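The complex appears here without one of its protein chains, the remainder shown in place.
Which chain is which? They are A, B and C, in the order written, and residues in each are numbered from 1.
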Amino acid sequence: MKKEEVQEIFLKIMKEEEDVSAGVAAIRTLLSVIENYKVTTVRELDLNMQLAVEAMKHCDQPVTAISSGCELFMRFITFAKLDFTDFEECEQIMLQRGNIFLNTLLEARGKVAKQAMPFITDGCKILTHSRSRVVLQAMLEAAKANKRFEVYVTMSCPDNSGELMHKQLVAGGVDATLILDSAVGYIMEQVDIVMIGAEGVTESGGIINKIGTYLLGMAALELKKPVYVLTESFKFSRIYPLDQQDLPKEFKYLSSVLKSGKDLTKEHPLVDYTPPAYITLLFTDLGILTPSAVSDELIKLYL
Amino acid sequence: MSPSKGSGKDLDDKFIDLIGKFVSDIKNGKLRGSNNIALSMVTLLETIISDSQNATAYELCTAVRAAGRRVAAALPHELVASNVTRRILRAVRDENRAHANQVNQTVEGSGESLQRLVLAAGARRATLGAAQHDLREPLRDHIAELRGELESSVSSVCGQAKEHVHGDEVILTYGASALAEKFLRAAPRTYKLILAEGPETAESHAMAHRLSTAGISVTVVSSASIYAVMSRVNKVVISVSAALGGGAVLAAAGLSAVTQAARHYSVPVLALAPLYKLCPVHATDASYFNALAPPHSALPYERHECASDNVHVYAPMYDFAPPDHITLFITNLGGSSPSYMYRLLSELYDPNDYNL
Amino acid sequence: MEIDKENVVQAVVIMDTFNDHFNPISKCKPMSLLPVAGVPLINYILESLAHGGVGEVILFCCQDGPTIKDYIRKSIENKAIWSVTMDVQVMMSDSCQTMGDVMREIDAAGLVRGYFILAGVNTITNINFGALLEQHKQLCKKDKGAAMTLVYKKVAWEHPLIGSDKPIFLAADANTNKVLMHHKYKPKSTEKSISLPLEVVLNHSEVKLHHNLADANIALCSPSVPPLFSDNFDFQTRDDFVHGILINEEILASSLYYTLLKGNQYAAAVTNWKTYQTVCRDVLHNWAYPLSFETGSTEQNNYLFMGNHIFREKSSTLSRSCSLIEDVLIGSQTHINDNTVVSKSVIGKNCVIGNNVTITGSHIMNNVVIKDNCKVLNSFIDEQCTIGENSVIENGTIIASNVVVDAGSQLKGTLLESSEVDKEKSLMKSTSECTEWENESSGSGGDDFIGFEKSWSSSESCYSSDGSDESSLPDSPVPEDTNIFLQEVIDSLARGYEEKLKNDYLILEINSSRYAYNIQLHEVNFFVVRALLSMPVLAENKNVLNTVKDILKYFRPVLSNYIKTKSSIMDCLRAVEDSCIKCEWLDGKSGQVLHLLYEADVVDEDSLIEWHKDLEENESPIANQTSLVKFFDWLEEASEESDDSD
């Protein structure tokens, strides 16, 4: 099996389906790997998987979601393996269950949006950062339920993903305003709540998200505004960063950059780590959790 | 998902009458005190369960849920009633699971979890599967258990008084509350109590009087001088009307002033919250917190100001303290920190029942 | 509750107010279904009775009994909260014209078993009736004669509940709370002093004087009350009763007491549009807790609170740009469009409010449609109305149900009813009332709801208008004899007119002689008018019509007391016809007389026209009198011009 092929599948998914998140894409890739590359033993399968994961991590995409997604899927495989002895049948089951698994993941976003609904009250002002599909969906649904609220979207350099977010909100009939990243402090005192997505949720209950989130969190805490994180549960991952430096490099930089071997201190990191202290609640498809509940979930799964 | 979102339709009339009686009892003040309300709610549901003709999990869930919804609609501020309903529902679900011994018996707890997600057994959907057992028998035990817990809860909360209140401390409590009073009585009498009068002055004073006659040295201060005395206080003891998801607290109006002051002087705040007061709603749902009490307490109606057109007089019923203002919740099971509330909730209730 | 019939607390609710303060609304729907803050009055009283531990309620209806009956039936089916603890029975009797009659009826039917609560349907309160009644019973143990305990709420003198209703002055023994003197001012009365009989002070060690009481129309009654009413047929209203008792306490061997509500108890009565406003506001501001705009519905908490006492039903929808200022209640399914401003108003269910509409201080009932760019100020719009574009409705305009107001119409202080004729009439009326507004608003400056002042002043307001030009004709014949009753009435009226006696007394006199000669009601109506028109003064007088005018003006209350219903109006007209034939000095002036009556708002067109019809049918001598013809022509064209006016 070729590394390139895997990457190709993955990138294809990413390209074709706008609103599928990297994590899901990764898992789907893995599934298709199982389908397409017939193997005879569990061991081979594992190898394949690892290979595929590696491959995806190196195709120049933000890697946080990918890794957590894969991690979860691997876990899924191991569980599946345990149940059956005969590999053939095992593989079948795996595929079939894999799809169920995938579907639950796809439902997740909807659930999260539903959770967040009551928190978007009539006439409130919301500040959000960068572009998050979950946040977007939540807001659009709220707008549908004719709630009247204002949204401030940060530009969020370097890729200005905020602009897209803003466009989509306005299209969805939400009263949205685009602001500079540096205007966060200024706008913060007017807003009622901060609502952001996450690329990954760490064991500590903190989040890894588009660069600038940390700053946002700090400002919010200073002005005593609640910070709500909307995220699907497959973004939970078992890393525990102590500080920004401690974040895995591949999270912070594109693999291309890493390969190029430039001096990383001169590079812009893509994500930063926001410790749990700055987060009020996480809305996930598992329900509304306090940061401390995250580790609970992970422990239940991995120990 | 949760069965039948339909309204009271799926209840037959005798139940509806029962509920009506229950509601009017509470409304006419025949039935007072969260604990009593909880207990009589249990009895109500028990009768509903035992009288419903076919007692499959689904039927029972539907009936109980409908009843709960009806009560909640009539008395939106008796959160306790809803909590009890959720407890019973949970019991029903558990029993059902126990019978239809499903794969995910291994999974402790219920509702969503990463683990279940990964196990990818769509089984969760089959929670109320077509298992046709009659659940009344086992449920009876559950209900008895629950009732026992309710009856004992106050005493078991007060039992912990000694661990928290030591001699020669200065304790501040706010407003009148039967629970807080019992708690304070249970503690060794050597401490000094500062009682800040709440919105219902008369009750607060009465409580102060009772405690003082019980041999506790009580100092009564007005709600305006809480901040002034707070710097001398060692602990704040308050009884909440509901402990919310995420560790926030719903209590008598004016509480936030107390907790803020306490936080400002970093005085620990103990919130007395028996399990039946834990409720899985979140602080946003405005309808709970904007409940208005009659403004007489603030300004007597006789004053013509309050009749003049550009004057508004407010007296909120509840106040709301964020999780970080509370140091410790004291439940029947012992102390637990606000950040751990989510856990207690998920142990008590089934996530599907969070909103009835 | 069936177990011990004896201990069940009984309450009698009188479902009519026996006045026309809420015309035309009260014409087309029973008072009890008039919504206050979106909830029919009846729900308030029932719920508060249930709260107060009342076990059995008798609703006594004099009009639209059936409507009320099946309203009650419905709400019992819907398991209204009160239906659990209370059993409610609806009594009907169309013969009752006053509260006195009702009480006599009750006595006759022996409905009450013992002590009972007497309340009006227009009462809104959160008091605990049971406790109060108990208190009254205790009191009766002390004083066997204790007949009634009146319940009052003490408020500031400036309070609208007093300012806009009849203020009461009350003197009572401070120790026993025994009422010694009870005096009701005319609304807005200027009399500064009241004379307190000396003995009141001498005979009691301590005397309390109250001048700032709001009457909540609640009374706690001993079993002796209904009989008292039966014995004294001249007791028409509760005030008659009170006065009667006080004046001849010894004879009736019964006494009155009063009690004041505590600080946290609320009680008020909706007696006119102004108090209606006040009470609505109080309900919105939650003074009447636990009563609220959700009273009567088992579902609570369906309203979203948006600060500044703004509440909207969950299912109502607001457009982004519309703004609610303060004290607003919006019912379910109502939609409010862009740039609309609402303040201090109640909007019912299923309404549609257009763009750029301004609504202030108004009450809009269910299913009303208000098109774009309208202005609605201090007005009341009843159900199923439609207001066309760009129309301005202000100054206490009151629009009855099913009216369609054409686009661009300007209404000031008007009464609108669905039928065309009425509309035209009311427009005419409005001219007079508008003047009313000005001088009133100047009187009480900056009063928001000045519009609703009309409600009680309407009766007076009508004589301020004099559109008719009388030609004075000289003649002085002698009055011919009619039967004794008529004579008596004439005498008393004449005396009353000379000595300027209070109308109430005259009414009493007339009633007493009525009972004495036991005359049917419609006859009474007939003879009273007849008497009015055949008073000796007229005979001597030169300028008959002016005198007639004065007489009408002076005896307006008497008339309004008798000439209420349609039938009574016909009686009245027949009387006019009769007297025009019989009395020379009215010869040929029937038209003018009618005009006066009409101006005085004693008679209304449709009855006039109807009457005119059967005049022509049984060609009566006056049918073709020039004046009469003139009058009806004028009536015709008046209607026309008013038609093209809007």
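What we mean here is this: a contact is a pair of C-beta atoms (placed from the backbone, for glycine too) under 8 Å apart; a residue touches a chain by one contact, two chains touch by 3 or more.
The rule is short, and it goes like this: contacts and distances are computed from a predicted model.
UniProt lists the omitted chain of the complex under the protein name "Translation initiation factor eIF2B subunit delta" (options: "DNA replication complex GINS protein PSF2", "Exosome complex component RRP45", "Translation initiation factor eIF2B subunit delta" or "Uu.00g066680.m01.CDS01"). Residue in contact with the omitted chain (choice from B:V218, B:A248 or B:L344): B:V218. Considering A:D19, A:E35 or A:E189, the position touching the chain not shown turns out to be A:E189 (whole complex).
Panel shows chain A; residues 189, 223-224 of it touch the chain omitted from the view.
Of the residues in chain B, those that touch the hidden partner chain are 197-199, 201-202, 205-206, 208-209, 212-213, 215-229, 231-232, 253-257, 260-261, 264, 290, 297-300, 302-306, 308, 310-316, 319-320.
What we mean here is this: only the chains that are shown with their structure count from here on.
The touch graph of these protein chains is complete, with an edge between every pair of chains.
Chain A and chain B have Cα centroids lying 35 Å from one another. Each chain gets a centre from the mean of its Cα atoms; for chain B and chain C, those two points are 48 Å apart. Taking the mean of the C-alpha atoms as each chain's centre, chain A and chain C sit 68 Å apart. For chain C, residues touching at least two other chains, in rising order: 304.
Across the assembly, chain B contributes 286 as residues in contact with two or more other chains. Here chain B touches chain A in the complex through residues 111-115, 117-122, 245-247, 282, 284-286, 323, 339-343, 346, 351, 354, going by the rule given at the top. Listed in rising order, the residues of chain C touching chain A in the complex are 304, 306, 317-318, 320.
Those residues of chain B lying in contact with chain C across their complex are 16-17, 20-21, 23-24, 27-28, 70, 73-76, 286-287, 290, 292-297, 300-304, 306-307, 309, 312-313.
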